[in-house]
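In this view, the complex is presented without one of its protein chains, the others remaining in place.
Chain IDs A and B follow the sequence of writing; residue 1 opens each chain.
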Amino acid sequence: MYDVVIIGAGVSGAATARELSRYQAKICVIEKEEDVCCGTSKANSAIVHAGYDAVTGSLKAKLNVRGNEMMEGLSKELDFPFKKCGSLVLCLDKEDYPSLQALYERGVANGVKQMRILDREEVLSMEPNVTGKVYAALYAPTAGIVCPFGLNIALAENAYANGVEFRFDTKVEDIRKTEGGYELHTSKGTLSAKCIVNAAGVYADRLHNMVSDEKMQIIPRRGDYCLLDKSAGGHVGMTIFALPGKLGKGILVSPTVHGNLLIGPTAVDVEDKEGTNTTREGLEQVIEKAGMNVKDIPMRQVITSFAGLRAHTETDDFIIEEVKDAPGFIDCAGIESPGIASCPAIGEMTAQIVRDKMGLKEKEDFISTRKGILNPETLDKEERNALIKENPAYGNIICRCEMITEGEIIDAIRRPLGAKSLDGVKRRTRAGMGRCQSGFCSPRTMEILARERGADMSDITKSGGKSHIIVGTNKDTL
Amino acid sequence: MEKYDIVIIGGGPAGLAAAVSARKNGIDSILILERDKELGGILNQCIHNGFGLHTFKEELTGPEYAQRFISQAQELDIAYKLNTMVMDISHDKIVTAMNREDGLFEIQAKAVILAMGCRERARGALNIPGFRPAGIYSAGTAQRLVNMEGYMPGREVVILGSGDIGLIMARRMTLEGAKVKVVSELMPYSGGLKRNIVQCLDDYGIPLKLSHTVVDIKGKERVEGVTIAEVDGKGKPIPGTEEFYSCDTLLLSVGLIPENELSGKMGVEMNPVTSGPKVNESLETNIEGVFACGNVLHVHDLVDFVSEEAAAAGKNAALYVKGEEAEAADGREIILRPVEGVRYTVPGTIHTARMDDTLTVRFRVGGVYKNCYVSVYFDEERVIHRRRQVVAPGEMEEVKLTKEQLLQYPDLKTVTFKIEDE
Partner (left out) sequence: MAIGMETRNLICINCPMGCPLTVEMDGRTVVRVSGNTCKRGETYAHKEVTNPTRIVTSTVRVVDGASDMVSVKTKEDIPKGMIFDCVKALQGMQVTAPIHIGDVVVADVAGTGVDVVATKNVERRP
C-alpha cells in the first residue's frame, strides 16, 4: 500500500512528486509511457510566462506568478537550463492599444513585476526584427525560457533520489474506492494507495471520471510548431507574442534555451488524445502568422516540426483540488499554458493538499539539489582533457550537430530513471536534436543503447512500445 | 602545439584526393582528420557500382573507389587521425580537434583544406505533416544501417525524393527483401541520374510518381502508412488526388546540404545558392590559405569530379604553402556571373595570373531545358555557344576556360554563364 500514487510523469506529476518527497511517505509515480516527459510536457512553447495573461484571481494567474518567481532558484538547485530572456506582447494597431494597456493592468493586479509599455522605437531598438508595423509593446523582463525536458527530468530524478518510486509502461485501466483509499488496476497489475494525485494531462478526465460522478472533460487542444536551426536562433532575443485572442496567445516567435528559434503554436481542438500529428494547414498558419509579428524569419532553416496537445477544460483554469465525492483523490488537471511556468507552484500546491490531507511529516534527510548530465562544453581545456583521460568516452563525439559525446550519452542511460530509447537519449543530451535530426548519430546511439542495456539492436526503440527502429537483418525475408 | 603544412578536414574522397595531390606537389607535412572509424567517408556505404568511369576508366563500387585513394594515401605515407572530430578552426588556422586518445588538442596549419562533405536534408526542411513515429529515415541513414551494419530498417517502404540516394536505396531495400511501393518526387522531373531510374526502379517495377509529395504520415509508434498527393505547379498538393500507401517505412531523399558549420564559424564567406564557400580559381576561400573541395563546396553527383576538384585544391594548397602561388600581379579579378537558368558557378572568381592553362568551371541549371545552348559571354561578347539536347538540375555541367582565351581580353571584368534558346 502506497501512501500516494501520482498518475503521470509529466512536469505536473514530477513537480508534485518532488515536493511530496520532502515528506515521510511511500510514494509512487506511474506513467503509461516508457519515460518521463512524454506527453504535453515534451511538446509546448517552453515559455516561463511572466503572468499577465490569466484572469486575476484565477489559479492560472496565481500559480504562474509564483512559478515564475520560483523557476530561477529551482533551475540552480536542480541544474536545468533556464534563461530569463524577457517577453514582448506586440500591439500592431493603435486601435488595440487599450487591450495592451488592459494586459499591463492585469499583470500589475496579478503581481507581475517590472513590466513596462514600450513605444515603437524602443521595441525596434530592442528587437530590430520585429515587424515595422509595431505600434507599442508590453515588455515583461521576468519572462523566461526553459528546457521542458530538462525541467521534467530534473524534477523526476530529484524525486527519485528522495525515495519516490517510478513505474513506467504502466497504464491505469480502472480505479476502485476501497476502505482505506483506492485500488488502481493497471496494465502491470494492481496497486493500492491511500491517496491519488491525478496528473494525467489530456487523460485526467478519464481518471477523474472513474471515481467521481461530477464528470470532467479535457479537450485536447493541438498546437503545431516549427523549430529552426541554431543559425536562426538569434533572430529575436526575447519571446515575441501577439496580443492574445480567443484561442490563446497566438503564434509566438521565441529563442529556445539551447539557441534555436521556435515558432508556433496553432490552437485546434481535437478529439484524439494521441493526436499529436501536425497538419499542412497548421504548419502553414504558423509560418504565416509568425511572419506577421517578426520579419525575415529564415524559414529555410526549419529543422523539424511537431505538435503538442494542451489539456484544456471548459473552466479555462487549472483544477487542483480534492475531488468532492472522492476523498483522497486529488486532481491536478487542466494544466495547459502557463503550465510549464507554473509547474513549480503546481507541485507545491498539490503536495500541500496531500500533506494536509494525510498529515505528512517532513523528512530530515531531504536532498534538495541534483546534478544534471555533465556538459563538457562548460569545462575549460585542461578540465576537459582531465575528464577525457579519466573517461575516454568524453573524447568521442557521437552527435556532430550538437557536439554530444559518448560520455554524455552513457551518463544519460546509466543514471537513475535513465534513457531507454533514442528519444530518451535525445531529451536528456540533445543528441539527435540538431540540424541533421539524428540522421548521422542514430545508428551510433543505438549501438551505445544496445551495449549499455545489454539489449539487441532490434530491441532499441525510438520512444518505447512498438517504435522499433530496425525490423530484422539483411535478406531475412528474401 | 603540433604544426603541419596542410591540415585536411575530412578523410572522404575529397580529403583523400586533396592529400594525395598535395603530397605529389611536394608537401611532406600533411594531416587528415577524419571523424569516422575509417577513411573513405560516405563511399564506404555506397556499395553499388558506377564509380570511377572517369578517373579509373572502369566501373567500381564505392568502397573499391575509396580503397584506391586510401592505398595511395598510405603508400605516400600521409598521416591521418581517425575517430577525430574537428571542433573549431580559427581564422589564423589553428585547428582544434578531439578524440578519445589525444583529448582536446590544437594544431597550427599553414593551409587548411575543407573537405567535410555534406549531410541530408531532414523531414523538417519540407515540413511534411503527420505523426512522428519510428520508421522515418533519411535514405543515407537507411543505407548505413543496411550496407554497413546489416540491419533492415523496414519491410514495406515508400520513398520520398528521387535523388540518387533514394533511387539506389529503392534497389538495395528490394534486393535485401523489402517491398518498395512507390517513389514520390515533388518536382516534375527526377533529381537522379537516368540510369538509376532505369536500373533501380524500372528493373524492379517500382513506380516513380513525379509531381507528388507526402501529405500525411500515419502511425503513432511506427509508421503505418503515408498519403501521397499530386502537387500543382507551385508544389501545393491538389485536393482529391490523395492516395494512401500502407507501409512501415518512409525514406527521405530530399536533398543534400554542404556541412559548413565549421567554415561559417571561422569566417569563410558562403554562397547562399550552393551553401558552400565562395571560392576563386584556386578553390581558395576568402580566407587566404583555406581551400575547399568536394561536397562541402557544392554537392556533386559523380565522385570522379570530386576527386578531380580535390586534386586541384590539394595542388593549390601545396603551392600556397611553398609560397609559389603566383601573385595576382595585375590585381585583376574576373567575376563569374550565373544568370538565366544557371544557378551558380564554382569557382566564382578568376585571377588569370594564378590559373592553370585550363580551368574547369562547374555549374548547375535551375530546370530542365531541351534543345538549348550553354553560352558563355566575356563581358558582352559571346565566346562559347554549345548546343545541348538537354540539361537538367540533376546533372552537373562544366565548361573549360583556357588561360590563353581569357588573356585575349585584357580588360575582361565579367564572364557570364547562361542557358539560351538559340
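The rule is short, and it goes like this: a residue touches a chain if its C-beta (ideal position, glycine included) is under 8 Å from a C-beta of that chain, and two chains touch if they have at least 3 such contacts.
Note that the structure is a prediction, hence the values are computed from the model and not measured.
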Chains on display which the left-out chain touches in the complete complex: A, B
Sole residue of B:Glu2, B:Glu59, B:Glu242 or B:Glu340 that reaches the chain not shown, by the stated touch rule: B:Glu59
Identified contact with the non-displayed chain, of B:Asp28, B:Glu75 or B:Asp202: B:Asp202
Option touching the unshown chain, where B:Ile335, B:Val390 or B:Leu407 are the choices: B:Val390
Contact footprint on chain A, counting only the chain that is left out: 474-475, 478
Absent-chain interface as seen on chain B, which is shown: 44, 47-49, 59-64, 67, 146-150, 175-176, 193-195, 197-199, 202-203, 370, 389-392, 394-395
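The definition used in the following text is that only the chains that are shown with their structure count from here on.
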Inter-chain centre distance, chain A versus chain B - centres from mean C-alpha coordinates, in Å: 39
Chain B residues touching chain A - in the complex, by the definition given at the top: 35, 83, 85, 87, 98-104, 119-120, 122-125, 127, 129-134, 137-138, 140-141, 144-146, 148-155, 176-178, 215-217, 220-222, 237, 248, 261, 264
Chain A residues within the chain B interface of the complex: 226-227, 231, 274, 276-280, 282-283, 287, 300, 302-306, 381, 384-385, 388-389, 392-393, 395-397, 400-401, 403, 435-440, 442-443, 457-458, 461-463, 465-478
